[in-house]
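Every protein chain except one is present and positioned as in the full complex.
Order of writing sets the chain letters: A, B, C, D and E. Residues in each chain are counted from 1.
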Amino acid sequence: MRRGCYIGRFQPYHNGHQRVVTAIAEEVDELVIAIGSADASHTVDNPFTAGERIMMITKSLVELDLDLVTYPVPIEDIDRNSVWVSHVESMSPDFDVAFSNNPLVIQLFEEASVAVEQFSMFNREELEGTEIREQMIKGNDWRSRVPDPVIEVIEEIDGLTRIQRVSRSDANGE
Amino acid sequence: MRRGCYIGRFQPYHNGHQRVVTAIAEEVDELVIAIGSADASHTVDNPFTAGERIMMITKSLVELDLDLVTYPVPIEDIDRNSVWVSHVESMSPDFDVAFSNNPLVIQLFEEASVAVEQFSMFNREELEGTEIREQMIKGNDWRSRVPDPVIEVIEEIDGLTRIQRVSRSDANGE
Amino acid sequence: MRRGCYIGRFQPYHNGHQRVVTAIAEEVDELVIAIGSADASHTVDNPFTAGERIMMITKSLVELDLDLVTYPVPIEDIDRNSVWVSHVESMSPDFDVAFSNNPLVIQLFEEASVAVEQFSMFNREELEGTEIREQMIKGNDWRSRVPDPVIEVIEEIDGLTRIQRVSRSDANGE
Amino acid sequence: MRRGCYIGRFQPYHNGHQRVVTAIAEEVDELVIAIGSADASHTVDNPFTAGERIMMITKSLVELDLDLVTYPVPIEDIDRNSVWVSHVESMSPDFDVAFSNNPLVIQLFEEASVAVEQFSMFNREELEGTEIREQMIKGNDWRSRVPDPVIEVIEEIDGLTRIQRVSRSDANGE
Amino acid sequence: MRRGCYIGRFQPYHNGHQRVVTAIAEEVDELVIAIGSADASHTVDNPFTAGERIMMITKSLVELDLDLVTYPVPIEDIDRNSVWVSHVESMSPDFDVAFSNNPLVIQLFEEASVAVEQFSMFNREELEGTEIREQMIKGNDWRSRVPDPVIEVIEEIDGLTRIQRVSRSDANGE
Partner (left out) sequence: MRRGCYIGRFQPYHNGHQRVVTAIAEEVDELVIAIGSADASHTVDNPFTAGERIMMITKSLVELDLDLVTYPVPIEDIDRNSVWVSHVESMSPDFDVAFSNNPLVIQLFEEASVAVEQFSMFNREELEGTEIREQMIKGNDWRSRVPDPVIEVIEEIDGLTRIQRVSRSDANGE
């Protein structure tokens, strides 16, 4: 039995994440989906709460119908890079390999002697998050870039109003 | 669809918790299992990490084979009772009813106008946790009081050595 | 113009506090009422929120009808004795003298070269807080020991149910 | 009896704030003035301590001579948007309506089902704060934009030296 | 070159600690002296600040005149056992072996695969700290149990008044 840990912020969970999980499913039997910055919400970079992201992920995984046991786990920020790996390990079921394309995450795991694997599509799924949030703020199409259950979650909580409003707070600077 | 939220520390997850989950399964379609004091570990009252408790719960639920979608979610302490309900709500998928026998938890949810239900076996499963940890420390029988997967998790991490050692630190007082 | 700072937790604000404020009013023109442990609530030792305590104090001071400008200021715990004086000073209007009978508070102010005055009735008003909370928990008379507006605030928030419930949580130990 | 809560950082309290309070006084009997980022000071965006801001507000309100009971309450940052409303509510006397033009604040209160009202002069008083701080840093006129008691408070603490110095720290980047 | 890390709270640094350091000096070339609970002070269990403890240790080591490079390093509490080892490692020069008789410390280092050595005199130096503080509070002899420089540091800061006063706060319970 091999267990992996896929780390991201999933703001929101989108089609790029679905592709990564599908690829990882070929390599592991179980997958922890570590939801970073779990305590952040209602900002332009982190519009959704951890609970909302758990719903997006859980419902989207059902659609994939993979032969994979998954554990979505919220990870609050600890604001201290030197203890971050221990923090993740304490919150998560034990894992054999971490999956990330984030250079800081890779560096921290490697210094702690934890195996890390990158995806071939370098940083692609990271950039997609930023773009999708910008589309939401501008009122352009974002629905085609996320799984259907994510649309449902965001509409149920009126997430568009939320991200558009907080984007105006950020711009004000005060 | 009705979703509940069962709140506990699960140190460790034991047969009393299994009975409660089985009873709750009659009432809801989905159940968040909120693992309180998720950031605490390696103490007499909180020997196991959140990750270890997620494993205990997930594997034990498989044994129950209930018709119930479950979400085990670690909840770090926020050390401020007045914001605790908002904190739980932000980390958890939305729920319709909370399940708890803890008087403080009941009070906080009621003040926040969240529905709470108690179990008939008042406080029984709470006390069981304390007793089981005492048995572990003394080296007496505890295995008969927890599901088999919990025994496996605790043995894999050598949890007995851990709780016995930290119990000597507490006694030293320094 | 001389301004004082009277420091307490005011859980709840009671007749002893009223007597102290009346005495202090002879000595200063303005008085900061620093509400310690402002972030604590819903425990046996700290049942009431800072907001509730501000209400108790403000309404009770109206009854005294003193010639005294007052500033009730919530002070969150900072959990680090060595910076506590700076913390209080940053949250409070500037003051010339602190009033307290608490030996730790006296020690910290004196080390920081801030003048401190004690009241003649040593520790009396501190003990009164503990006793009043015990009476509340047991359902005995406490109303005769607090100003009328405090009774109103506590009844409006159903404070008796709150303190009685949380006292049962503490007793459980878990 | 109707109580409102006006939320701002008041860095510093200025004529725009005076106009807002005067307008709010038509609508409520009592007003909590919630001083946000109370723990911040000695930065370009937050030059003044909470205690200094309480003094500015209290003395300026005397000048207005309104028929309004006011409660200036420092609110420390809690750095977690999802619990911020509960945090404010625990620190403040109970209120019926919040006043703010900040889109994030409006969004958070609305999600928590708390009534919020905006002022007609959208964001005007927010921008004024930034401009006044810039004038202070550059040594241009700022005195005409704040109530007289604010000038007194800032001069007493030599606030111009403070903000000018910290502005040079920020520019250094290190 | 072999570097060790000796972990304690050193409240105060006493003759037992001197004996341990002398013994460790036989085994390592360099020694980190990690001062735990560095952020605690002015309590019965932690009367002295980290700075005061650094002075006690540095001056006492001079008296020993060992052939040993030493690094006294304050370690603030992080209140999360699962990340404590990473925290110590980030604050301290790299070390090959940790020295401690505290069962929790031993457990945490062993789980992190860091070598730990115990001293033969089990717990003796720990207990001595508690006893010395009790003697200080009661006004009995404590001077014979600490190196001369520790007496000087404590007298210079009037440490007896401090610990005696805070001991009365603890007793009051409020």
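In the analysis below, contacts are C-beta pairs under 8 Å (C-beta built on N, C-alpha and C of every residue); 3 or more make two chains touch, one makes a residue touch a chain.
Every value quoted in this text rests on a predicted model; they were computed, and no experiment measured them.
Here the missing chain is touched by one residue of A:Arg9, A:His87 or A:Arg162, and it is A:Arg9.
Of E:Ile7, E:Met55, E:Ile106 or E:Met136, it is E:Met55 that touches the chain left out of the display.
Contact between chain A and the unshown chain involves residues 9, 45, 80-82, 102-108, 111, 123, 126-127, 129-130. One chain is missing from the display, and on chain E it is touched by residues 38-39, 41, 49-52, 54-55, 58, 71-74, 76, 89-94. What chain D contributes to its contact with the hidden chain is residues 39-43, 49, 161-162, 165-166, 168-169, 172-174.
One rule holds in what follows: only the chains that are shown with their structure count from here on.
Set side by side, C-E and A-E show the greater C-beta contact count at C-E. Separation between the centroids of chain A and chain E, computed from CA atoms only, is 43 Å.
Per-chain Cα centroids separate chain A from chain B by 26 Å. Of all residues in chain E, those touching 2 or more other chains are 80, 82, listed in ascending order.
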